[in-house]
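A protein chain is absent from this complex, but the other protein chains hold their places.
Coming up: chain A.
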Amino acid sequence: MSAYSTERILPVQAMSSAATAPPSVDKVDGFSRKSVRKAKQKRAQSSSQFRSQDKPIELVQLPLLKDVSAQEQPELFLKKLQQCCTLFDFMDTLSDLKMKEYKRSTLNELVDYVTVSRGYLTEQTYPEVVKMVSCNIFRTLPPSDSNEFDPEEDEPTLEASWPHLQLVYEFFIRFLESQEFQPSIAKKYIDQKFVLQLLELFDSEDPRERDCLKTVLHRIYGKFLGLRAFIRKQINNIFLGFVYETEHFNGVAELLEILGSIINGFALPLKAEHKQFLVKVLLPLHSARSLSLFHAQLAYCIVQFLEKDPTLTEPVIRGLLKFWPKTCSQKEVMFLGELEEILDVIEPTQFVKIQEPLFKQISRCVSSPHFQVAERALYYWNNEYIMSLIEENSSVILPIMFASLYRISKEHWNPAISALIYNVLKAFMEMNSALFDDLAATYKSDRQREKKKEKEREDLWRKLEELELRRGIQNSDGIIPT
């Protein structure tokens, strides 16, 4: 990984000289390495907001709000909102400079105005505000620059029109947070369609925009009770599409963060809808390739659920075991981390229900040839609460763990792991020395029994195959196509 990234940031001079240098014939070292990666030519900014427009844009300069009388302000406010519906082409850095600056300062003025003014929010202002915000923020997001945008490796493409967009978001947040804001009027305009478009924007590659959206959606969820179920359902759809269809959505972490605070507020007992969300949406999110980008937020949501309702522990842990990573060690380490967070809050009665499958998996992790996985699993034995649970149930857990610990204690390539395993074995010995001695004594014969079973299985299958062949010949008239 480090070699890869150093290649990426090669300085420009080094590259151009390598590219033009003739193949060095006199160099005797046959293994000179000259693979050079051309620095990625990045279009750092992008915007789909603008459809070509030939004429330059002219806006009439309006007086400042503070310069007109209180009676005239509402009308001027509306006029300014209408002016701000005009969109500019930010990919062309030279066009309409003066007007872009005018819109920027107008937006700034509007932000200040909604923050400090009183009595400005008349009923006819609502549709105009929503219209201005919609005009500016709702757009088809541009295609991602790289085919396979890897959020861990690639720089995000930033939104070119951010100088205006940022102010629009800020204005909207201040508007929603304003003391005069009345959801009962606003709900006519901030409706399901509005929310749907807002949620689509969470796919924006620009982290600044996603951050603003997070605040906006949080405020809307807080103030519009009638939209809550709808918002939750649409987030479900986004996650399900992400997991089962596209594997691509930039705003998963932000949406999970909002959900974290939503779950916190769920009333007890939990509704079936919420439990379904946990099992059918949140748990499958663990299977995503890009888990590392939102794992912290996801684990937080899961633990929130378990703190609300401990009886969900068993389905959650079974779900994690189902989605346990098969090949990605980094993800395995994350799973182990999340599992420890869960074990930290688990109730002993729940622990007993799940201990067997759980420790079968932990036993596999402990004997992982990837030392970070083994190490992360072995750290559980430093956790006092987990240790106490293991101790209470040592008669069940020790037989599950013993074989791999015993084997690995002799074979693991990494000395640090061997040392950790030694400590774990010692802990087990102190916990339940009689059982420990028994297991050590029968270790060899158990392995032999396993080998014998293995051979029996092979025999069974060999005979089944012979049978299949024989039948295949008998039925060569084609009744059974084998």
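We adopt the following convention: a contact is a pair of C-beta atoms (placed from the backbone, for glycine too) under 8 Å apart; a residue touches a chain by one contact, two chains touch by 3 or more; residues count from 1.
The working rule: contacts and distances are computed from a predicted model.
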| item | value |
| --- | --- |
| Chain left out of the displayed complex - its UniProt protein name, from "Proteasome assembly chaperone 1", "Phospholipid-transporting ATPase", "TOG domain-containing protein" or "S-phase kinase-associated protein 1" | "TOG domain-containing protein" |
| Candidates A:Pro63, A:Pro143 or A:Gly226 - the one touching the absent chain | A:Pro143 |
| Selected residue (touches chain absent from view) among A:Lys66, A:Lys193 or A:Lys426 | A:Lys193 |
| Absent-chain contact - pick from A:Ile57, A:Ile173 or A:Leu240 | A:Leu240 |
| Contact footprint on chain A, counting only the chain that is left out | 15, 18-19, 23-28, 30, 32-36, 38, 48, 50-52, 140, 142-143, 193, 196, 237, 240-241, 244-245, 280, 284, 322, 360, 456-457, 459-461, 463-468, 471, 479-482 |
